[in-house]
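Structure first, then comments.
Note that one protein chain of the assembly has been removed; the remaining protein chains are unaltered in position.
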């Protein structure tokens, strides 16, 4: 830290790589939705019934898709306030991408167990993965802030508030899951209208 | 809306992220085609027969590939007529990408059930997912239009007409599926020569 | 065709989208290699034996990886000789990407049946998919040429020769597969040293 730190002006490849991981993680979610296996005498009504019964998979897909999308949108904005990157930001951003790329797994767990007696564990694990996602973003912000990588004037108070709020709400969702899995999921989504509609 | 809205000039990362999702969704389609499992005494003739029997999978793959490709081509063109993006466009574009990334699932449903008695439901679901894709694009256009993000003079009459026509045809395909699944699929493809050959 | 055709100068997004499809198709190949399922008492020797027995999968992975890589390298070079793109090039390039994104399927067929009596059919199908890949590239070249999209002086004789040679060799490999599947695979790889070592 005491040695002169190199700040690379170019963020292009870091953004391109991050965009790649975001885009792939968000698109891989659909892979976890399995086509129902009916016998080949089944009628259209039976197929539609079986498809409707997959609603926890669709719900998980939708929640995770928009959770990752919201992170991408904020990542996109946050990087516009950076003057460059250094070694530590690459690592912190790597940890954020790690939490993003892991999302298809807890999503599949949620989809498979939301309608079973294990729903509490499934939604707690799911909300926990959103906590990690949030922590990953907080880490990136901390590293950029402490490393002097932020443009002057871009204190990003709203981002800090958003991240702190997200952390509290997602963490609450982990514990609420053991009372009501559905309330936990609702908490996971409660901030989206705020993030989507409030002009930032 | 009454607050001053920020328009970000740069569309680069939005396009890069969208291209990523389009590219991944279009390439993931092939994952749903499963290699036939024959016993290990099977001859070349039996393998070829089994591979030919997978034609609904190939058909679904081809239709979805070109359906997504056509959306990408139009997305590509449409973004050339934008002066920038704002918060709401990011969200609307996110919804479009959601419908794009979901395509492998209805494609697999179609492939698995096109030759069964449940073909009507499978092709109705499939056409329905194309309706959603179309609606996603209409939403992006509406948001860009109402947000003043379109370059002057680029009224995109052809795009509006195209989208409207697509919506009507795809919606018709949903209902036609219950009369004839194959006619429904034909409707899904009927606009491609028009989109591909007419210079826009 | 008689109407004034629009040539878009910017190839950036077309290249980015193509790169995305190439990168994903080439990386998805590994998904088709399945970890052997041994019982949980198996020893290290048994695992190594089972892993070695998967050699047709590794071979298929390697051949398809480098086949797609060679197409990407040539795509990369070819696009440097373009002045822009038009509607028809987008469609032709889309067809090329279709053949690229389909590659994981014939690769998996080859891997599963190369050591069975159905090896001839498997390698014929595989070589056939390389013929399609080659045809896709020839189509892109034809469209670019006839549309006046090539930079002056870049007649690309070597590319034309390469594509023609590839077509003949891959087509021969389809028929040779019924005599010897391994000879067919060797034909599929015979042009790589030429493409890799000859300076173009």
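Lettered A, B and C in written order, each chain numbered from 1.
Keep in mind that, in the parts below, contacts are C-beta pairs under 8 Å (C-beta built on N, C-alpha and C of every residue); 3 or more make two chains touch, one makes a residue touch a chain.
Note that the structure is a prediction, hence the values are computed from the model and not measured.
Peer 1: Of A:50, A:83 or A:102, which sits in contact with the chain we cannot see?
Peer 2: Among A:50, A:83 or A:102, only A:102 touches the chain that is not shown.
Peer 1: Which parts of chain C are in contact with the chain that was left out?
Peer 2: Within chain C, the residues touching the omitted chain are 15-16, 19-20, 22-24, 26-31, 33, 35, 38, 40-48, 51, 61-62, 65-66, 69, 72-73, 76, 79-80, 196, 199-200.
Peer 1: Spell out the interface residues on chain A facing the chain that's missing from view.
Peer 2: 3, 5-6, 8, 10, 13-14, 16-17, 20-21, 23-25, 28, 31-32, 87, 90-91, 94, 97-98, 101-105, 108-109, 112-113, 116-122, 124-125, 178
In this text, only the chains that are shown with their structure count from here on.
Peer 1: Compute per-chain Cα centres, compare each with the mean of all protein Cα atoms, and return the closest chain.
Peer 2: B
Peer 1: Between chain B and chain C, what's the gap in Å when you average each chain's C-alpha atoms?
Peer 2: Here the centre of chain C sits 24 Å away from the centre of chain B.
Peer 1: So what's the Cα centroid distance for chain A and chain C, whole Å?
Peer 2: Here the centre of chain C sits 35 Å away from the centre of chain A.
Peer 1: What are the residues of chain B that contact at least two other chains?
Peer 2: As it turns out, chain B has residues touching two or more other chains at 16, 20, 23-24, 28, 31.
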